[in-house]
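Then we have subunit A:
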Amino acid sequence: MLDQSEGYVTSDGRKIGGVVMEMKNITLRFGGVVAIKDISFDIREGEIRAIIGPNGAGKSSMLNVISGFYNPQEGEVWYRGSLRPPMKPYQVARQGIARTFQNIALFEGMTVLDNVMTGRLTKMNSGMFSQAIWKGRAEAEETENREKAERIIDFLEIQSIRKTPVARLPYGLKKRVELARALVSEPSLLLLDEPMAGMNVEEKEDMSRFILDVNDEFGTTIALIEHDMGVVMDLSDRVVVMDYGKKIGDGTPDEVRRNQDVIDAYLGVAHD
Partner candidate 1 sequence: MLYREAGDFSSTYAQDSQTFPIRFDRYRYYFVLAFAFLVVPFLINDYWANAILLPFLIYAIAAIGLNILVGYCGQVSLGTGGFMAVGAYACYKLMTAFPDVSMFVHVIIAGLITAMVGVLFGLPSLRIKGFYLAVATLAAQFFLVWLFNRVSWFYNYSASGQINAPERTVFGIAVTGPNTDAWATYMFCLIFLTLSAIIARNLTRGTVGRSWMAIRDMDIAAEIIGVNPLKAKLTAFAVSSFFVGISGALFFAVYLGAVEVGEAFGIQKSFLVLFMVIIGGLGSIFGSFAGAAFLVVLPVVLKIVGVDWLGWPTDIVAHFNLVIVGGLIVMFLIVEPHGLAQLWRLAKEKLRLWPFPH
Partner candidate 2 sequence: MKYKLGTMAIAAIMAAGPVMADLVFPSLSYRTGPYAAGGIPFADGYQDYFTMINARDGGIGGVMTRVVECETGYNTEKGVECYEATKGEGSLVYQPLSTGITYQLIPKTTADNIPMHTMGYGRTSAANGDVFSHTFNYPANYWNGASGAIKYLLDENGGDLSGKKIALVYHNSAYGKEPIRTLEELSKKHGFELSLLPVDHPGQEQKSQWLQIRRDRPDNVIMYGWGVMNQVAVQEAANIRFPMENFIGIWWSGSENDVLAAGAAADGYKALTFHNVGSDFPVFDDIQQYVVDAGEAAGAGDQIGTVLYNRGLYAAMLAAEAARTAQGIHGVADITPAMMRDGMEALEITEARMTELGMPNFGPAFKVSCENHGGPGLVGMTQWDADTKTWSMISDFGPSDMEVIQPLIDEDSAAYAAENNIASNC
């Protein structure tokens, strides 16, 4: 296991900082069903952290706990050094946690640009009156944030579809727009829910590149869930492996790959 105190240096030489988020003994139940059972792990500044596991392992539930959509029955969520009280998802978002969704959750009635701009909503706070007359604060703010949005749009290479209604886009592009929407809020923690689900090899490579670039360019801490072992192992710095709501492994890709429990889970050894 790695040193828990001060961070580490990755194999490719990036410096990883202190703990951004720490989950302590999280248990989540739906009625009688236990989705997550007593799981603890941490996410560190600047790293790409993956949560993997077979179907039904509780990965998505875990992500939903992080993003505040579910409140766990037991356990503590520590964010930036303090205990996070149960809060509404939008409050979590305002703390700088952004995410994408497994089944794309774009706003279908809006254009790509507007979708991306919704990612800036947490940063925009001009008053209703100013917006109504479209003068002063509101107008300045719009331009300012539009610049930020355009930068991300350029970065993700979706300039040409800027004014296209999202509903008309193909799947792969939608995923990218969703990433843009999450990214534009300049999150200190970016959660990606199966960013490569349903993509072909080429699209997966594109997406991997974008994830690495984001991490590289903006230094964004990323936590991602993924089904596809291969991609994850190449991408991430550390990996948590879940199965049936329990944590069965945690460590660098290499460590995890050698973990017997993980191998069993993925090869489908019967549970007792």
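Here is the rule we use: a residue touches a chain if its C-beta (ideal position, glycine included) is under 8 Å from a C-beta of that chain, and two chains touch if they have at least 3 such contacts; residues count from 1.
As a selection rule, all candidates are chains of the complex that A comes from, given by their letters.
Predicted model, so just to flag it, every value in this text is computed and none were measured.
Interface record for this complex: partner of subunit A among candidates 1 or 2 is 1, by the touch criterion. Contact residues of subunit A toward candidate 1 in the complex are 67-69, 88-90, 92-94, 98-99, 101, 105-110, 114, 117-119, 121-122, 124-126, 128, 131-134, 138-139, 141-143, 146-147, 150, 181-182, 185.
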